[in-house]
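Quick one: the structure is below, and I'll ask about it shortly.
What you see is the complex with one protein chain gone and the rest in place.
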Amino acid sequence: MTVDVIVAGRALWPVAIPLAGAALSMLVRRRQLLQRTVMEAAVVLMFFSAVSLLASLDPGQPAIMKFGGWGAPFGVTFVADQLSAALCTVAGMVALAVAVFARADIRARRRRAGFDPLFLAMLAAVNGAFLTGDIFNLYVWFELMLVTAIGLMTLDRRRAQIDGALRYAAMSMLGATFILIGIALLYGEAGTLDMADLSRTLAGHPPSVALSASAYLLLAGFALKAGLFPLFFWLPASYHTAPISVTAALAGLLTKVAFYACLRVFVVIFDLTGLPVVAGLPRLLALIAGATMLVSVIAAIAQADVRRLLAYHVMGQVAYLMMGLAIATIYGVAASIFYTMHTMLVQAGLFLCAGAMARANRGYNLAAAGGLMRDQPFFTALFAILALSISGVPPLSGFWAKFLVIDAALRGEGPWDAWLAVIALVTGILTLYSMSIVWTRGFWRTPDDERRSTRRIPGAMLLAIALLAASTIGIGLAVEPMARFSRESANQLQARAVTPIVEGVTR
Amino acid sequence: MISTLLAISLAGSIAAWPLSKLFGRHAGWGLASLPAGLFAGFVGLATTIEAGGRISDRSAWAPTLGIEWSLRLDGFALLFCLLVTGIGTLVVIYAGAYLAGDSLRNRARFFTLILLFMTSMLGAVLADDMIVMFVFWEATSILSFLLIGFDADSASARRSALMSLRVTAGGGLALLAAIIMIGSTLGTYSMTETIARAPEIAQSRWIQPILAGLMIGAFTKSAQFPFHFWLPNAMQAPTPASAYLHSATMVKLGVYLLARFEPVIGQVPGGRDVLIAVALATMLTGAVQALRAENFKSVLAYSTVASLGILMMLVALDGPVAGVATVGFILAHALYKATLFFCAGNVLHATGLSKLRLMGGLGRFLPVTAAAAALASLSMAGLPPFLGFISKEFLFEAQIQSSWNAVPVAVAVIVNAVIVGVAGVVTLRPFFMGRGKVREVKHREVPGLVAAPLILALLGLVISLDSDWISRSVLRPAVSSIYGRPVELKVALWHGVTPIVLLSAIVVGIGALIFTFWGPIHRRLSTQSALHRFDVEHAYDGMLRALDRVAVRAAARVHHGDLRGYIRVVIAGALGFAIWGILASGAVPRIDSGTGAMNAGAVVIALTGLAGAVAATRSQSLLAAMIAVGLSGLVTALLFMMNGAPDLALTQFAVESLMVVLLTVMLFIVPLRAPSTRTPPERRWDAILSAAFALVMLVVLLDMTAAAPRNDVSAFFGRESYVAAFGKNVVNVILVDFRGFDTLGETSVIALASIIAWSLLGPRNALEARMGIRSGKAAFVLAFMSPVFFWLLLVMSVIILLRGHNEIGGGFVGGLTAALAFAIVSLARGVERARERLRLHPLTLASGGLLLAIVSGMPGLLVNGDFLSHIWIDTQILGVSVKQGTTLLFDLGVYIAVLGTVLSFLFGLRREAAR
Partner (left out) sequence: MTTIYAIVAAGMFGCGLYMVLSRNLVRMILGLSLLTTAVNLVLFQTGRMRSGQPPLIAEGATTLGNSADPVPQALILTAIVIGFALTVVMAALALRAYRDHATLRSDEIHSALDLGDSAAERNDR
């Protein structure tokens, strides 16, 4: 009986567990130890539910959860195909790392301010966005992400946090507005909200003003939330103000979810290559991706604060994902998928490193940093791995991600693809450049005043970072499974093999 | 087999970290066993290679990407493997003695890095799959970076390390691009196959970028002009590293790569010319700079640059002898240059001096070093009977044989002459001339320091005297593996008086002159400001400064802090996207044929709403603006009401009134006067932008409404709502059943928002929490009537909740109404009263509500296997059959969550107002 239920709800648990955990930990907020335990238990359970979901899937056979027993296109459904499940798993890893790191970083005051429920609810929203097969439902999860992110950013109630959160909230609400309008127009044209049904209904749809507007407003909304040019201003304005554990979670998860939404919407619903409605899309995407890469990575070089520096790299990396989509071939999409999983892990890891650096150096400012190689060899090695990975140095996961994107670009048909490849390479060099600055200032150089040695870094922090560093090495050495997986999921997406439309009712 | 060797090497280098701490002072001798063992291994394989065989070793790595783990050991690779492991052995021994003074941890770090470098170097020359090669190639760059910056406290060391990393890694990416292009043209990453299919690539449309990528990669690595400048700076590395990476092995990788691809380059018109040009430029630069340099090590470094130029030229030349010359020169140079670096290190170590000027008469203190230096220099000068002589013979022979004009020959003569001069300068001056310049040394020679240079120097002599084995089983296979087919070569010291010998004689003669007039030449050149100004290094620094300037400007553009500026771009961007999309799709707006009957009343109301919105934009007072916005909200509610959406109307009314209540609390605190914050032109632009967006929206809306709606989904709801979901209010049924999951998500949004209210507006600490809040004065009537209102609204809210499923109403509206009840109390009697009435903490309500909503979905999961599929039970109440289901629980959860959240905000804002 119970086993049957667990299996029947396998597509639900990655969302239900953290959501229930959020409500629970909110309920017991006065007992902090209990609250933390609830959070950690929920995260672990969520991770394993995601893993088992991924393991239980056989290719091309998504797990379906029909809410209320109403099949698509009438009810809301979760469609856990391999891609969704894999992304839930990666998100689970990031969540684990952050939860471990939080033990050393999130103090009583922040827990009282509601870190645990907000964090869990955010995870629920992330997984919900990965799993859902209904576009309005997707919107709801985005709103939940927004609210929880605002809460997490302002845990300390610092002036800067309030300021940052305001800017973040204002622009994100605009983005949400664009998304909602896009969805409204979509419903107005197709009369349905189920993604698979939409893609079926729109197949061969003649070009229409409303539909194009819908597509591009959705793009605007998602591009904003993904931190892409020219809608990315909220990111450098707010990311560096949040508590570092939070920033790591945001950087690892939210922007990537936004890109995933693009993937679903533009590959599945608006068949990127086929539908005349989105004729101009690849060109626009290429422009967005190229501009974002250059602007953000160059701006990163000017930063003296590690958090700010990394925030710019968040945008630069998302641009690579968008580049894969802009190429609009099976290789491009596969590259994006691979890159997404890699960047979720590494980005979070780097921000956690920033937290550890700040702990050791009493601050995020590189000008005052130093001495880490002398005092913290293990942590130094961990940072080196992650920094090299984001710079695309072999044999780490970052190298393969860049390799796939560039390879796809050179195989692409579009005349601008080769230029994208060039920009990607230049961005790679500049990324290495800015990482090498962090390295020499923070790790090699001994602090200006010799007496001052760095403070000890708590084991929890090191453990969390080590988890992510290990994952990037692992992916790098055993690249084949993930490469094949990305290729397969890309094929599934392009074949629009998403929901089998469950007609009627199961009562 | 080869993989095993590589694996051993890797394991050994990682083990070096603990081991070197274990061995302590004698770590050098101990750890040397690893490279020595590998050397023996490769010697053992030599016989197979000599027989013309080639050992390859392949296994799958990433089939999906067409990448396989394939290594191959042929003659050329073997030559490098022997150099890398052989010299590696000596370097490790030497380093053990050289770093004796350093801390244990530093020594461990150095040994690990140097051995890791050896491993990646072996991998780079053994790899046949070019991606695999690239992996090791980049590894050598990174390790070189770490070794140059080994003395991390010295700013100049850090600078040089960064410089080398940026140059070589940048070139590496160009190489990667080339490799990927080859892969996508030929469909393989195997180097062997690529070379075999050289004509095919030469025809492809990518050939120019491919060659460019390969060459940039090679030039940066092998310090060719204009990328040469990183190499002299790399001398910041500890001397053993300089000897190993920056003269003997790593800097030859570029030569190695291009020598491999020589067949491809030969196929492309102009390919060789580029190489020759770059090579000549490099040779001359190296020669001139060598004459200008002050330090022992930099003189050696620049002469290395010159030698690398020579190698690059030999690669470019055609004809079999060129191959012979390349191989011979690689070997000879590795031997004598490494030796000289060791000697330089010894001098530095013993005297602490680095400037050649200050050295003299060191032969007295460092006899063995002096001897080694002498031997090496004779070889470097290319005098018989040393190896250098033979290699130089081949060099000139190759040039004369090649189909090339006289210029390279002339340059080669000059450069070689300079090298002769350098050989003299770095040996005779410090060791044998200028006695008495150095009075005493820190310490005498120790075996560890002299073994390496002596052995290498002697090798340079021994090999040329008995060149049989080496030429048979190393040189010939190497040559034939780059030349493509077996080559017959006879290494002999003397083939009588040929023009080549004459050339050598000329070279030595000029070299002698250069040596004699070194002083004046050196002074003349080093004061020559033109040379200084056109140094490429300045260009590099200039580029970095420019980059920083651009970066600062870009950052200021992206993060300037003016929220309006951000939002403006965001709106403009979205608008641009939409317009671009519509135009690109080539769609034309559809026009509604027959507009429905106009309803005058509705029109008036609608326009009132619009007027409200416009008024909001104009008003100078925030209060007025809020009221105007509220007005358009209420009008919207009316429009809903008039168009068959009473539920919406009800909710909208409730929301608007609550919004007014909450915002009013805020407006108590902030200044109401809000003069415009924008300059007139700013306002104008904003108006234009907004109007443009509104216009697009209008067109889009008209276009959408003109199309016939597809409503089979909503028709389904209409059909099934009562039959299958037992509810007559279809909207409510959709909310709690058909699309109940959306509602759950939305409820969580609400519930979580309450936490924000608490953390932002709640008490900062326990003390603040305890202190009560004075209730604001309220209108007498309100105060008097509030209990009535309270109970009235509360009862109403419950009714709304209960009948929601079949009539107008539902959880949201219910919750909002209940919240209104408490709002009135708190307005009238203050927050404390309201909280007494509530008893429960708002957050408890919010979370409890959310939990209830989630739980109400579980029975469905248990029974039907579908979350949120509701269970229904018939109950007889007073003989009336009442059908109730888990929907009620769900709706109740929503009700409670909404109530809790609104209250947490209400109380929070009131508390803030009272503070």
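Chains here go by letter, A and B, matching the order in which they are written, and residues are numbered from 1 within each.
Note that in this section a contact is a pair of C-beta atoms (placed from the backbone, for glycine too) under 8 Å apart; a residue touches a chain by one contact, two chains touch by 3 or more.
Source: prediction; values computed, not measured.
One of B:Val507, B:Leu760, B:Leu861 or B:Leu889 touches the chain omitted from the figure, and that residue is B:Leu760. Summary of contacts with the chain left out: across A:Met122, A:Val147, A:Leu263 or A:Leu350, the touching residue is A:Val147.
Contact with the chain not shown here comes from a single listed residue; of B:Ala15, B:Leu701 or B:Ile871, that residue is B:Leu701. Where chain A meets the missing chain, the touching residues are 136, 140, 143, 146-147, 150, 154, 157-167, 169-170, 173-174, 176-177, 180-181, 184-185, 187-188, 237-238, 240-241, 303-305, 307-308, 364-365, 367. Chain B residues in contact with the hidden partner, per the touch definition given at the top, are 559-564, 567-568, 571, 592, 595-599, 602-603, 606-607, 609-610, 613-614, 616-617, 622, 625-626, 629, 632-633, 636, 639-640, 642-648, 651-652, 655, 658-659, 662-663, 666-667, 669-671, 674, 676-678, 686-687, 689-691, 693-695, 697-698, 701-702, 704-705, 709, 711, 713-714, 717-719, 721-723, 728-731, 734-735, 738-739, 742-743, 746, 749-750, 753, 756-757, 760-761, 806-808, 810, 812, 898, 901, 905, 908-909, 912.
The rule is short, and it goes like this: only the chains that are shown with their structure count from here on.
Distance from the chain A centre to the chain B centre is 17 Å, each centre being the mean of its Cα atoms. Residues of chain B that touch chain A in their complex: 60-65, 131, 134-135, 138-139, 142, 145, 149, 152-153, 158, 161-162, 165-166, 169-170, 173-174, 176-177, 180-181, 183-184, 547-548, 550-552, 554-555, 557-559, 561, 563, 566-567, 569-574, 577-578, 580-590, 696-697, 699-701, 703-705, 707, 709-714, 716-717, 720, 724, 737-742, 745-746, 748-749, 751-753, 755-756, 758-760, 764, 843-844, 846-848, 850-851, 854, 857, 860-862, 864-870.
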